[in-house]
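Right, one structure below, let's go through it.
Every protein chain except one is present and positioned as in the full complex.
Think of it as A and B in the order they're written, each chain with its own count starting at 1.
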Amino acid sequence: MIQGRDVVTLDTFSAEEIRHVTARARRMKAEGHGRPLVGRSLAMVFFDPSLRTRVSFDIAFSSLGGSVIDMAATRDLWPLAFGEGAVMDGLADEHVRDAAGVLSEYADLIAIRALDREGDWAQARQDLVIVSFQLHSSVPIFNMESVLDHPCQAFADALTLEEELGTLEGKKLALTWGWHPKARPLAVPHGVGLMASKLGMRTTIAHPEGYDLDGKTLATMRHAAAASGGSLDVVYDMDEALEQADVVYAASWGATRHHGRPDAEQAHRQPFRDWRLTTDRMAHTNGGRFMHAMPIRRNVEADDAVVDSAGSLIRRQAGNRLHVQRALFAEVLGA
Amino acid sequence: MIQGRDVVTLDTFSAEEIRHVTARARRMKAEGHGRPLVGRSLAMVFFDPSLRTRVSFDIAFSSLGGSVIDMAATRDLWPLAFGEGAVMDGLADEHVRDAAGVLSEYADLIAIRALDREGDWAQARQDLVIVSFQLHSSVPIFNMESVLDHPCQAFADALTLEEELGTLEGKKLALTWGWHPKARPLAVPHGVGLMASKLGMRTTIAHPEGYDLDGKTLATMRHAAAASGGSLDVVYDMDEALEQADVVYAASWGATRHHGRPDAEQAHRQPFRDWRLTTDRMAHTNGGRFMHAMPIRRNVEADDAVVDSAGSLIRRQAGNRLHVQRALFAEVLGA
Partner (left out) sequence: MIQGRDVVTLDTFSAEEIRHVTARARRMKAEGHGRPLVGRSLAMVFFDPSLRTRVSFDIAFSSLGGSVIDMAATRDLWPLAFGEGAVMDGLADEHVRDAAGVLSEYADLIAIRALDREGDWAQARQDLVIVSFQLHSSVPIFNMESVLDHPCQAFADALTLEEELGTLEGKKLALTWGWHPKARPLAVPHGVGLMASKLGMRTTIAHPEGYDLDGKTLATMRHAAAASGGSLDVVYDMDEALEQADVVYAASWGATRHHGRPDAEQAHRQPFRDWRLTTDRMAHTNGGRFMHAMPIRRNVEADDAVVDSAGSLIRRQAGNRLHVQRALFAEVLGA
C-alpha cells in the first residue's frame, strides 16, 4: 500500500494508510517480526542531534536484519551546496544532488533529521534539506524530524492512542503548549495534529497568543478533520482545552513570527510560565491520560506527579516508536 | 546464574560466579559461540572516550548476532538532570530517569562509561551516572569503566590469569602503581584487586605515599581475601611487592586526596618518576609475567623490554575482553 513511498509528512497518508501501518505494527508487536530486511541498509543523516529517534530507528531496522549507517552531517558529509546551477567556488564541497545520489547507490532507505533554524519562518518552512533529498534521491526518504513534521512520532502516537482508547473517532485530544525555557520545533504538534485530524478525533489546540501553528499546516488539519468527521478548535486557555479531554498531549514550540530571532522569542514567552500541567489541572480531564514526545522538562512543562502518574503514556509512546518504524520500514521496502 | 543481573562491580559477584563466567568464556574461545543474540540489542553510552572497551563490546555483541548502538553522551544524549524533583528550568533538557527509561524500551542491555572527575573523591566515588542508570533502567546495566570499577577488564584478567597459572589460589599478584604524567582512574586497580582477592590470590599492592586505593573498596578486598583463603598486603616499595611475584600487574592512578585538583595532584606525584618497571626489577619475580590494562606509556610506566617481553600478557588480556564479554552478554541475557 505504501511501498516505495517517502515518509516525510503525515499529510501524504490517508486515514486508511495510517491504520494499515498501525495494524501491522500491532501484529509485529504481538507476534514478532522476523528478519525480512536481511541485506537491506538504512543511511541516517543527522543535521541535528537525536536520542530517541536515532536509537529507535537503528534498533528497529537492525532487529529486522538490516544494517544501519549513522552519520552526522557536520562530521560525515561535505558541506553541501543546494541551488540549481551553483558555481561551487565557495565553502560547499559537494552538491546535495550528488550526496543524495551517491547515498541512493548504497542504501535502500535514507533518513534525514534537519531542523533548520536559520532565516525567518517563511524560509524555514520550505524544509530545504529534506525536500532536496527527496528531489535528488532515487530511494525512499524518511523524515526523522524536520522543521514542519515528525511523522514517525505521530505514527507511534496513533498506535499508542489506539491501544489506549480503541477507536479514536470522536475522542477528545487536548494538544496544549507548555512553558519551556527554549523555543522548540513545531514538528511534533504538526504531526500529532495532522494524525488526530485524519483519524477523526475532536482536537482542541491550546496555546498563548502568538504561538499559532503554521498557517498552512493548520489549514490542512482543518480540512482533514472535516473530512474524517472530527473537529479542530484553537483556544488560548489551557484549562479550557483540558476540560473532559480523553487525552492531553503536551508540547512546547516557538513563536513563528520570531523564528530565527531567539531574543525576541524569549521576551515573547516570558509571561507564559504558568502554562504547566499539574494534577489539579489534569483532574478536569476524562481519565488523566498524559502524552509527550520527550525530552520533557520536568516540573516546568509538567509536574513530576503528572509525568509519573498512572495515566502517563510517555514511556509507551517512546517504545511504540520501535514498532511503527518496523512496520513502516517493512511496508515501504515491500518486505 | 547471573541472568538479569547488572555487571557494574566485581563486588556483587561471588568467586563461583566469576569462575562460571570465565569457564563459559573458555568454552566459547575454544569451541565457538554461535549467534545466540540475534534480535537482541546493546546501547552503549560513553560519557568518556574509549578504544578497547568500545571495540571489544561492539564486536563481542555483534559477533553473537546482536546489534549495537554506540552513543557519545555529549553528542547523542540531551544534557541530563539527576536530582529527584528537579525543576528543569536550566541547561538540562532531559532527566536521567527518562533517558534510562527510554533506552530500556529499545535495548536489551545498556552499557555506560562514566569517569566523573568533578568534585572531591567523596563525591566522585558515588558514581552518580552509572548508579542513576541502574536505578532508572529496567534492563541490565554494564559498566564500561566508572570511577570505582572496571569489571569487564577484571573478568578478562581472571581468564588470562587462569590460562597462564591454572588455579589462582595461593599465587602471588603484585599490583603496582607506575609513574604516568597524568592522574588516571582507580577503576582498574579496584577491579583487579577485588577479582584477585575473591579468587584466593595473595595480593600485594605497592604504591607511593598518598596513592592509597579507595578505603571502602580496600576493606572489601581484605574481607574477600580473608574469605577466600588469600591475602592482601599494601607496601610502599615496588621492589618489595615484586619479590617472587607470579604476576606483576602495573597500573597508574591518581591520589584521591587531590581528586579534582590536577595541579596539586601533579605536585604530589613529581617525586615518583622512578616507579617504572624494568627488566632488572622483573628479574626478581617468579617467571616475569607482566600485565597492564592499556593504554600503556612505554618507557614511562614500563620499559619496552618489559612490555614486549616473552612474559608480557597485555595483548592476550586485551583479546580476552572479547571472550569474557561474550560470556557475560550470553549469561546476563539467558542465551
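Keep this in mind: a residue touches a chain if its C-beta (ideal position, glycine included) is under 8 Å from a C-beta of that chain, and two chains touch if they have at least 3 such contacts.
Just so it is clear, the structure is predicted and the values come from calculations on it, not from any experiment.
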Among B:45, B:88, B:318 or B:333, the residue in touch with the chain that has been omitted: B:318
Residue in contact with the excluded chain [from B:4, B:90 or B:295]: B:295
Option from B:62, B:231 or B:266 whose C-beta touches the chain left out: B:62
Those residues of chain A which, in the complete complex, touch the missing chain: 38-39, 41, 43, 67, 69, 71, 75-78, 81, 85-90, 93-95, 98-99, 101-103, 105-107
Chain B residues that touch the omitted chain in the full complex: 35, 49-52, 54-56, 58-59, 62-63, 68, 72, 181, 294-300, 304, 314-315, 318-319, 322
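Rule of thumb we're sticking to: only the chains that are shown with their structure count from here on.
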Chain centre separation (chain A, chain B; CA means) in Å: 41
